[in-house]
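Just dropping this structure here.
Missing here: one protein chain of the complex. Every other protein chain is in place.
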């Protein structure tokens, strides 16, 4: 789960990482009197916010009001701005980059730092980036900070601030179950203070039960995907014509792949999961129907999810939603015969192999 | 460093371990109005406090005043009572024992629990004691608590309170650098609440730099031992006649052992440590002289501590304190010849072997 | 001898009184697995499917378990794994989905230091046809043979194993690695085992988008694997940035695409099937 900048900064601040002073508003009426120059930052979860005009500066009340009214309610790359962070303007002497993330290849945390901050880290020469895989059992220890300040050429008081901040950033990463805790830019001010001028924090969604304070709607998800998420389905909308219901993430992906290779592009990814229940099948149909596919393919390899349960779900859904568009079913595995019998009685012929079902549904949708 | 009960309970409380409500007084004037029956507990660092009359109960103001005046200033097994803990009287339904300590053999933490609380754990049948060595890297985890409540036959809400308390006790042990964190008795009240009715916390003295809030004078130490501690010496007073100054804990102990086997009992243990300094030698003599031995043995194996430095220290001390009692010196190792020369010029003959020096000092002290 | 488990493997189930524990312990018994005990705090002394239930893993020690299946809810998985580690059980399989990856990292590296094998989380387990099954794979799909299968997904594994069996290709060991971004075994780990396993002559790898596990395996195969390897990769049609069911199945910043994995395997001389059902014709 991606957190908004202001949420990331709230977390940073609670761990003792210095951030610019500021506050959040949702309405121009929430503005507090100005006590100096400020920056007004749109809270959206997409990159390139500055270039898209999502960040404005103000040094008097009129400019501030103009900036706020000019940003609230507008769209940045398709996403509506409903929240602004009003922050003191800081005097930037130098911009750095630091992040801690999960490195999937090593299955360990990765810490990165660079003196080239304020730009996308991918655009920085790797030689200019300090990287170190962290042993998750010993965790962060000060020698890593000492290596980093040595790499960045920092000394004295600034180096101490950096080391202290890095140790706290690792605490954030670990205690808040982050996939990513990134500060870009990490600013050294003209006054010699080290500050997190931005915050990109991604929390492992599987850990949310122990961080119930976060509740961010993923802006990249479509309304239908959000509805599916609320109902506990893994669901991804795609731009094809064939609705897909399958069981298991791997089998569902394989089904999409097979459809695509047969030029019968899928309308969605929907994994029934490992629960054996008629209702889960019926509700899956409801979701897929909302995506309005030309035909629906159900691909089941019965194990914990039994074929007869799925068959009953299909017939129940067909009746409940009065489905007239083609439904192609493939049933294999546990209680396959019973399932086929149930469908047959309801006028649906079920395939036992995957490939004929793929071909049939592509044909039914009017494809190749 | 042993902490007083009330200090241990303050720590427990700051980690969320429930303790009876109470307060500390040093003077009868500090008493607060009574709101129910209380127990008045002398804060002394020795066992068997209850049996020695150090704990009294009071259920009205008169009894309370009597208890307090009767305890403050009295001596319990030689130690003066200057602090009292006034605590609400709790309704004990059952007493348990729990502790976490360093097990030196395994070099790991050891957790112990028993349904036989309120008595010395050494007197409890080992079969009645749950014990488990804890892996210091995984630390305490709830399964240990589940094993303990299963062992103690606890269920439901009381079991939950126990598990929560045990997890906090491990945090105390680890985060406060304890050698021992013991609750005896751990009380289940008639109202179903689990409370730490006593607290025995021993902090690793080497960790005190990160726990500067503790400052307890070890009541087992003599005034001279405390003075030596303040000056940075490892010093133990003993009841013999021969003062000892040596370098290294092992060599110093070996010197005491050799003296004892020669029926020349030592007056003290004093380890010069590994610093090469004349002043350290002079100050060591000052301490040993305060113990008023019949003769003084200096036993040095020169390495980092060089023999000529020690020799200069001896002659400086002899002059400064005008020492007339016999000083027997053994010098071996680095700069041995130079040291012997310095001493010879000051009328002291230095042995190069340990045993002749032992024999000489025993004789000089008037021994066998 | 098969890889990891065999006829003699003595298995316990942590969380045996839950829905999953109850159902799958019964299925494992039917498969022939020696399920010697289960645990469930406060339910010691009862039975599930005729299997004795204990309060703690420590109480099962006299039964000398060789492996445990952890089927408790995600928030309790780390504690259950630590309990198994403390009891020195040499193989830990975690069935549970949605375990926070920070927990899995801790579990994994504690397993490593104690020489314990971790399978999962969020995978179907391991089966040595027809000797032992630990996990949730359907019983009826297996046939004993010389093909080892390792996969990042569950149902797709059954599809492929089913196809192998129908075409007469039996299996030596089938392992589901798990669909999380951090899991106990990598393809390289299992390739080592398969290469050294006398019962295995050919190897099937079933990968998916996300991470670089397959690319690394391809490199490893070039220099360390003499047995025939074929593969299937799923997620060719997955839109970038979207998690496809598994927490680990996501293409991020151009990393972990199906193309990259297929290319890597081809470079290593590993044929990659277009459809799952093509695996039998490639392996023969």
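Just a few scattered comments:
Read from first to last, the chains carry the letters A, B and C; within each, the first residue is number 1.
Quick note on the criterion: a contact is a pair of C-beta atoms (placed from the backbone, for glycine too) under 8 Å apart; a residue touches a chain by one contact, two chains touch by 3 or more.
Remember, predicted model here, so these are calculated numbers, not experimental data.
The absent chain, not drawn in this view, touches the displayed chains A, B, C throughout the complex. Of the listed positions B:259, B:310, B:329 or B:360, the one in contact with the omitted chain in the full complex is B:259. Although one chain is not drawn, the whole complex shows that of B:19, B:149, B:201 or B:236 it is B:236 that touches it.
Residues of chain C that touch the chain left out of view are 112-113.
Counting the whole complex, the residues of chain A in touch with the unshown chain are 135, 137-138, 141-143, 146-147, 150, 155. Counting the whole complex, the residues of chain B in touch with the unshown chain are 102, 104-105, 107-109, 122, 135-137, 174, 177, 179, 204-207, 209-210, 220, 234, 236, 238, 246-254, 256-261, 265-266, 269, 271, 274, 301-304, 332-334, 353-355.
Basically, only the chains that are shown with their structure count from here on.
A separation of 56 Å divides the Cα centre of chain A from that of chain B. Annotation for chain A: residues touching 2 or more other chains are 137. For chain C, residues touching at least two other chains, in rising order: 110, 113.
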